[in-house]
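I am attaching a structure below and will ask some questions about it afterwards.
As you look at this complex, bear in mind that one protein chain is not there, while each of the others sits in place.
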Amino acid sequence: MDKILKIKNITKQFGGLTAVGNVDFEVEKGSIFGLIGPNGAGKTTIFNLITGIYKITDGEMLFEDKRIDNLQPFQVAECGITRTFQNIRLFKKLTTYENILTACHNNSNYSLVDSIMRNKKFKTEESELIKQADELIKIMGLWDRKDDIAGNLPYGLQRRLEIGRALALKPKLLLLDEPAAGMNPEETIQLMHLIKEIRDRFDLTVVVIEHHMDLIMGICDNILVLNFGRKLAQGTPREIQENSSVVEAYLGKEDTSC
Amino acid sequence: MLKVENLNVYYGGIHALKGVDIEVSQGEIVSIIGSNGAGKSTLLNSISGIVKPREGTITYKGKEIPKLPHKIVKEGICQVPEGRHIFANLTVKENLLMGTYLRNDKEKIERDLEDVYNLFPRLKERITQMAGTLSGGEQQMLAMGRGLMSNPDIILLDEPSLGLAPLLIKTIFEIIEEIKKMNKTILLVEQNAYKALSIADKAYILEQGKIVKKGYAKDLINDDSIQEAYLGKKK
Amino acid sequence: MDWFYIQGILILSGINLLAVLGLSLLTGFTGLFSFGHAGFMAIGGYITAMMTVNFGIPFIPALLIGGLSASLISLIIGKLTLNLKGDYFCIATLGFGEAIRLILDNIQYFGGARGWAGIPMKTNLMNVAIINIIGIIILVNIIKSRHGRNMKAIREEEMASQIVGINVFKYKLTSLAISAAYAGVAGGMLAHYLGFLQPRMFQLIKSTELTIIVIFGGLGSISGSIIGALTLTALPEMLRTFSQWRLVVYGAAVIFIMISRPQGLMGGYEITISNIKKLFSRLSRRKSETGAD
Amino acid sequence: MNSFLQQIINGLSIGSVYALMAVGYSLVYSIMNFSNFAHGGVIMIGAYIGFFLMTILNLPFFISFLLAGVGTAILAVSVEKVAYSPLRKRNAPFLYFIISAMGASIFLENIVVATIGPTFRTYPAVFSSTPINIGGISIGRLDLTMFIISAISLSILIYIIEKTKTGMAIRATSYSIKASTLMGVDTNRIIFIVFALGGFLAGIAGVLFGMKYTVYPQIGFITMKSFIAAVFGGLGSLPGAVIGSILLGIIETLTSGYISSQYRDLIAFALLIFVLVVKPTGIMGKSTEDKA
Partner (left out) sequence: TPGNSSDSDTVKIGWIGSLTGDQAVWGTCEFNAVKMMVEEINNNGGLLGKKVEVIGYDTRGDAMEAVNAVRRLTSQDKVIAIIGPNSSGQAISISGVLEEMKVASIATVATNPKVTVVDDKVKPYNFRVCFIDPYQGAVAAGYAAEVLGFKRAAILYDITDDYSQGLTEFFEKNFVEKGGEIVAKEGFKFGDVDFRPQLSKIKDANPDVIFMPYFYKEVALSANQARELGIDAVLMGGDGWPSDQLLEMAKDAIEGSYVVNHLDFDDPDVQEFKKAYESKHNKAIEINGFLAHDAVKLLEAAVIKANSLDSAAIAEALSTTSVKGITGQINISKDTHNPEGKEAAIIKIENGGYKFQEKYGVK
């Protein structure tokens, strides 16, 4: 089978603290992969390592069989990996539309000189970008808020916009960090459908961090559980739900539906 | 004990709260439930004095609450704000001590500190870490711990379970019940409506700035329309 | 007022404007705050003068060379300092501006602190206006392109910019280089307007004046920068008769504008035909609304 | 060897002047997160207050010194009220504060030029100008006094900030005004305290500075150096400001003495850039790293 992302024994230390210790896993192309674990287990840190925001202390990371551990964040993005943030990071003072349009930039390659000259290349590529942005905004259901300042959108729409912005890059791998945080169960269910839908539509692989078990169990093909920076378990939702150490460290005994 | 009457709040042109009335009695847990942007945080912020309502009154123990936020805290109303309003540049311990800013009972503070460490052992491991580098959930624990340290009469919790692991959410709700047992009053804002309703005495449903329903929590939890809208259960 | 005098004010406003345009790209659109732009003006001024005086190169090509040299130097500075955050970058640029001046003070080839007299007077209202118009067009074209959008993204949120594939460092460097080029050309024009260059013309106060104009006009607004450059160059002139009270009023005016319009004059808005139309339609709508009441 | 020691002493004495100014600046920075360029103006006014108290009212040195501190504390608080607090209420970005501060600094300098006049004024001699001589090295009495006063006031300040409850509230407020309000902190009072403390330090720095180097409307200019020193040491860190100042003083004297006085500042700046390239937050600055 085709593994799009291979994480081989990565470690990240902050001073004396091992935030991620010797973790390895592989993500299958086209799948939805869940990353769960107690607070402070190192989930966000793994995203930060994959996207190049932190440098790994030890180990190896391969994306489509290319090393990505020494890349700058923007280079990682150029490879086709992008993400959303646990605490939303939009371009707050720009409009919804500008947020998306900006993120489309890599789908064109007119130069600074082209833009100054306003030549043909600029014009065709720019109108192409605008078309892409329009389309994406419609898909994300943000068309009627497109001229709103991103920072003024309600929380749920901000999350949606952040996902939209990530999609604008036409990524192959999308990392979602707690996309349902702050959403009520109803909204969470909508989000679940949205994730599935964009996976199919854009032919994506998705890695998602969540504490909402409904969402994780509902959409993931494979789940990795972290605890204290180390791998605790890996398997299908069913396997995970039945794994006693996971139940003990993370899920708790009672019913988990919220 | 706490009474909000005809509260109207505007952000520029946005009418965020439209004539909200709520009432909280001593020793109760009261939940506010509503979807994103309904105005829940705005309500708590108005009570804390951070947002100035255009109209309406808020009375506490029969008196109108003071104008300035820090005086409101002095009256014994403490908010654990939404998101992570912890002090990133202070250590974990200093953050907890900030909770005791208005207190002078040194020995009791020491004991309370121990209690908080017992509730959240993770914090104890990290007392000298800069709070800004904690994980999301750890920061949430810290915010909660800090709120407890201020030993208020009434505690306003804004989405305390946000971003917490399931096991921890359980703990948090247990803690909330603990707090109630200490005869404190709690006003709880939650997305996790099921959990919130199951521990609350009373609840209000807030929609687009208006209270659309109120009642005893155990009644609301069985209400069909509420089940559909907030509990994620299809009919 | 006499036209001859107004012309003088306009020329200086124009020279300031050119430097401010560049700074506006850097500060207003990319979110970097520089205290060293007088240094780039100085480099541009001296190199341009060297080209016209010592090498006999015509004025306009000499200006371009001056701007380019400032730009090249800015690349070196940028490489070293653009990773610094906020005030650290500010102070680093401040240090750079002072360093350039100190070096020029010591270079006797350029006359050192005693200055360089006898530079041909080539700058006039005509060429100042034309160069500014070209400058504005180039700037607007940059801003209204993916490159400009990327710069704004960096201003808003650096980490998210990285994540959407923007090479933050490269764009910061580009923005700095462009702004330095503008400052360099402005310096060249200044040299050929005064016919004289002296390092002390490029003191820190000159850099701060430019920054004040940018922020006064409103960050992220080209029209704001233009209005800012015109008013803030003209303001001290209007206050001329106040003699030593002039700068007291100027200081108070700066505070007053900041606290009463903390977004600057234009607050990030642009004066464009479509915006003017929008404004009018809004005004007329408001009128009809109140009429209906 | 003697001349080397003499240079070190010279460096320490210059450094302690920078330190006294840098700390007030750094204090305000730490809470407001912007460079208070009006600080130089406040220092200048402090020097004038001290001067007039001693010459016109004939007050003794120490009283004038303290009164000048009080005067500038009031001034600093008023500057905050007029030029910053309206911005603070609107959550304006730091750039606007800086510009407002520059306006204030232009205003203060020129109001003195326009009213009191630009003339230089010399403090009456308080300390004997014959230096203390130890083995061929001379230490000025005023220098020594300045050094001691700096050391005392800085220790008190650092104690307040690091060890007291108010100090903790100051640091908390510097991170988030909203959150500290929710903890019951009267943030307006905290900001008042910070500006008063910073202003007081500026005032006494001004008096000492004026005694040593005469008084004139542009003396605030020298604070540029202490800004640099504060950055050098790490913005917002008080011990950093002190260390940065002393280091800058020593580096300046040693480059003047052994490399080139003509290029002294150039070398000092190059060193500054070097330090920042190696450690982008200065010597003692903590990196509040952006956490994703």
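Order of writing sets the labels: A, B, C and D. Residues in every chain begin at 1.
Convention: contacts are C-beta pairs under 8 Å (C-beta built on N, C-alpha and C of every residue); 3 or more make two chains touch, one makes a residue touch a chain.
On a predicted model such as this, the values are computed, not experimentally measured, just so you know.
Shown chains touched by the undisplayed chain in the intact complex: C, D. Across C:62, C:77, C:201 or C:222, the residue that sits in touch with the chain not pictured is C:201.
In the complete complex, the hidden chain is touched by one of C:4, C:55 or C:109, namely C:4. Residues 3, 6-7, 10-11, 13-14, 17, 110, 113-114, 117-120, 122, 129, 131, 138, 140, 212-214, 216-219, 221-222, 224, 252-254, 256-257, 261-262, 264-265 of chain D touch the missing chain (whole complex, contact as defined above). The chain not shown here touches chain C at positions 1-5, 7-9, 12, 101-102, 105-106, 112-115, 117-118, 121, 190, 193-196, 198-201, 236-237, 240, 243-244, 246-247.
FYI, only the chains that are shown with their structure count from here on.
Farthest chain from chain D, judged by C-alpha centroids: A.
Averaged C-alpha coordinates put the centre of chain A at 40 Å from the centre of chain C.
Here the CA centre of chain B is 49 Å from the CA centre of chain C. Across the assembly, chain B contributes 133 as residues in contact with two or more other chains. Residue positions of chain A with contacts to 2 or more other chains are 44, 51, 53, 85-86, 89. Of all residues in chain A, only 51-53, 72-74, 77-78, 82-83, 85, 89-94, 98, 101-106, 108, 110, 112, 115-118, 122, 126, 129, 165-166, 168-169 touch chain C in the complex they form.
By the touch rule above, chain D contacts chain B in their complex via residues 165, 168-169, 171-172, 174-176, 178-187, 286, 288-289, 291. Chain A contributes residues 14, 36-41, 44, 86-87, 154-156, 178, 181-189, 211, 213-214, 249-252, 254, 256-258 to its touches with chain B in the complex.
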